[in-house]
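What you see is the complex with one protein chain gone and the rest in place.
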Amino acid sequence: MSIVLTAIVVLLVLSLIFGAVLGYAAVRFRVEGDPIVDQINALLPQTQCGQCGHPGCRPYAEAIANGEPINRCPPGGESTIQALADLLDVEPLPLDGEHGEAKPPMVAYIREDECIGCTKCIQACPVDAILGAAKQMHTVIIDECTGCDLCVEPCPVDCIDMLPLPVTTQNWGWIAPPPPTLVADQRGVS
Amino acid sequence: MSAQPRIWDIPGGIHPPENKIQSTARGLEHPSLPARLILPLLQHIGSRAKPVVNAGDRVLKGQLLAVTDGKFSCSLHAPTSGIISAIENAPYPHASGLHEPAIILDSDGEDRWTELQPTAGWRSLEPVALLDLIDSAGISGLGGAGFPAAAKLLSRPDHRIDTLVINAAECEPYITADDMCMRHYATQIITGIQILSHILNPERVLVGIEDNKPEAIAAMRAAAEGEPVSIIEIPTKYPSGGEKQLIQILTGREVPSGGLPADIGVLCQNVGTALAVHDAVVLGRPLIHRVVTLTGAALERPTNVMALIGTPIHELLAFAGLQPERLHRLVMGGPMMGFTVDSAAPVIKTSNCLLAGTIDELPPPPPPLPCIRCGLCAEACPAELLPQQLHWFALGKDYPQLERYNLFDCIECGACAYVCPSHIPLVHQYRAAKSEIRSIELQHSRADHSRRRFEERQARLEREAEQRERDRQARAERAARAKAAREAKAASEKDTPAPVAVAPDLARIQAKNSTLTPEQKQLKVAASTARMALQRARKQLAANPDNLDLQAQIPPLEQAYADAQRAFEQATSQEGS
Partner (left out) sequence: MMTEFILILLGTILVNNFVLVQFLGLCPFMGVSGKLETAMGMSMATTFVLTLASILSYLTYQYILVPFELEFLRTISFILVIAVVVQFTEMVVHKTSPLLYRVLGIFLPLITTNCAVLGVALLITNRSEQTFLSAATYGFGAALGFSLVLVLFAGLRERIAIADVPVPFRGAAIGMITAGLMSLAFMGFTGLIRL
């Protein structure tokens, strides 16, 4: 009987000591906020376009930190999915088609003949890439435009086009050659 | 011959068949004036020059056509006299095949020079003045990437340059342009080297020439007699002519990874650039021509020509007797580092060779087989990289590992692909990986920039909202105070009848308002909102009376407003107030 009592007492005392240690550690090593969200946000393309279903890139980053799939960002494309997969050590998934197709980089272009100077697009642009004022001409600053598409809808005269960025010798890139294959792999492939 | 200074060896390297004898038999020829010249505004790494002429202008030979625009920019001069036909996108010699903005010049056949300002007494000039002359002559490096010479000479102003290296190695097979240049213009080249020396004031000047050019070596040695310039013969090996490799051979020093030769006190210039410097300073002529090798089995008369910059390639090939039916691939540059071009493209400042290859000479590459891990590529690499590892990482798109294995130190010489028994297109893979890494980095920095802009904008909108809220409160307070003052004044000024008349009204209004329940207040608000929506729609319709969508949305809004108003009236009438 006494051995059982000793056992219980010893375990109880051990638990209390360890509990105290852990309690102290919990206070001493408290983590404020969630820095992982900042790291995820740094990998997203910051177009604030909302195609992922969240109102901006940071809310999507927070959702990813809570377990949402990483393949919902069309402007980021495959490279963003790969980078997120590397950061979070998960499998890279193909882009989720229901949130939009991956498109080449686009910029907005205002047809100035039709612009009425209503400032609705300026209010919609999340990065202030449109220059203009009420009753003055509006124009898109190409270097700042992220191609998020949010300005096209509010325009009452529908004078904004999304055009692909032109390829010049300055931004042209080599395309990787196809990987080498053994002859055996090509059997069955005509 | 006096004993030459010590030289070192580079790791790796290959010995492909030289094929230089074909193009040296006919000396240096001068083709006839082309009818039309295409002058791209950007002929090197950097920013485009800005045109200072317009279509329709008549220009003289050597006249300034475009000025520098930015730090890495080079001015452009007319190679012959004529009329500017247009400034538009034109064919350009680039691996992508894309067009570039260029000045199109129609020659008038007279080849009349503009007024030149030669400087015979250049030794008395300050280095800054000489750099100015070089800059205004539009000189960019005539070998390799073609940096604007003035910018390169100034690249690390706080570093002391103790060695000037002149690159006359010309290690790539087929190319003999620098060879011919030295055979015919050795004296002028030495003068050009002295001018560069005068600017940099190095402790020693080393000219590296491969030993497969005995005539050139003899000519340079004769011209350099008595001058503090050392002509050094180096063993023939590809790629000894790479800038970093030649520096290692002549000085034993290695350029640090990601750094410039100026970091270790060395500056390297091509021998053709030295000639251009002489022409610019001594003769006052801007850079308008260069030696180009025309070679390849598809040409009847392979030779070297002094071609005007901007000459369309097909004209030069016709001069050398091109047999179009035998031509399989037209390469600008040599077989190792050259790229395929269209013959409509022009010769630019960095074009040293045009190789018109038959199908036997430049056969299509065999299909690549998997890597057998033989390691021959690592033995051949002059930069002591691990091409096999880079291959695996490039296949797996592992960009962090590629950077860790110094992908950006690869000089793309092609020695690894040359020796690979599986014919893997290694350099193509590395170029693609470098492009991808650069574009990802660009995307990141742009995304970061956009994020900061977005956050600034959010902050600004918040500040404005807070400011508006504060203003609204201040206004409300002021209005309340003014109202109270007015009421007090009215109460005190008027006689007894007035308070009797006013008080019941006030009381009635207050009684009416205070009897509104929360639900009734909600309904009142809903009615007001519906009314405002209707008014807005009517205004929009007035601005665009033909818009069917706007027309269509009026009736439902009217209905909604009517419903809301009726609901509110029903709710309040039940109270009976």
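To keep things simple, chains are lettered A and B as they appear, and every chain counts its residues starting from 1.
Here, contacts are C-beta pairs under 8 Å (C-beta built on N, C-alpha and C of every residue); 3 or more make two chains touch, one makes a residue touch a chain.
Remember, predicted model here, so these are calculated numbers, not experimental data.
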Please provide the labels of all shown chains that the missing chain touches. A, B
Out of A:Pro35, A:Gly97 or A:Gly117, only one touches the absent chain, namely A:Pro35
Contact with the hidden chain (one of B:Pro5, B:Pro118 or B:Gly396): B:Gly396
Sort through B:Pro370, B:Pro421 or B:Pro556 and give me the one touching the missing partner chain. B:Pro370
Interface residues of subunit A toward the undisplayed chain are 3, 6-7, 10-11, 14-15, 18, 21-22, 25-26, 29-31, 34-36, 39, 87-89, 182
In the complete complex, the non-displayed chain touches which residues of subunit B? 370, 392-393, 395-396, 398
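Just so we're on the same page, only the chains that are shown with their structure count from here on.
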If you average the Cα atoms of subunit A and of subunit B to get two centres, how far apart are those centres in Å? 28
As the complex stands, subunit B meets subunit A at residues 42, 92, 94-96, 98, 100, 367-371, 394-395, 397, 422, 424-425, 428-429, 431-436, 438-440, 443-444, 446-451, 453-454, 456-457, 540, 544
Under the stated contact criterion, what part of subunit A meets subunit B in this complex? 41-42, 44-48, 56-57, 79, 82, 126-129, 144, 146, 156, 167-169, 171-177, 179-182
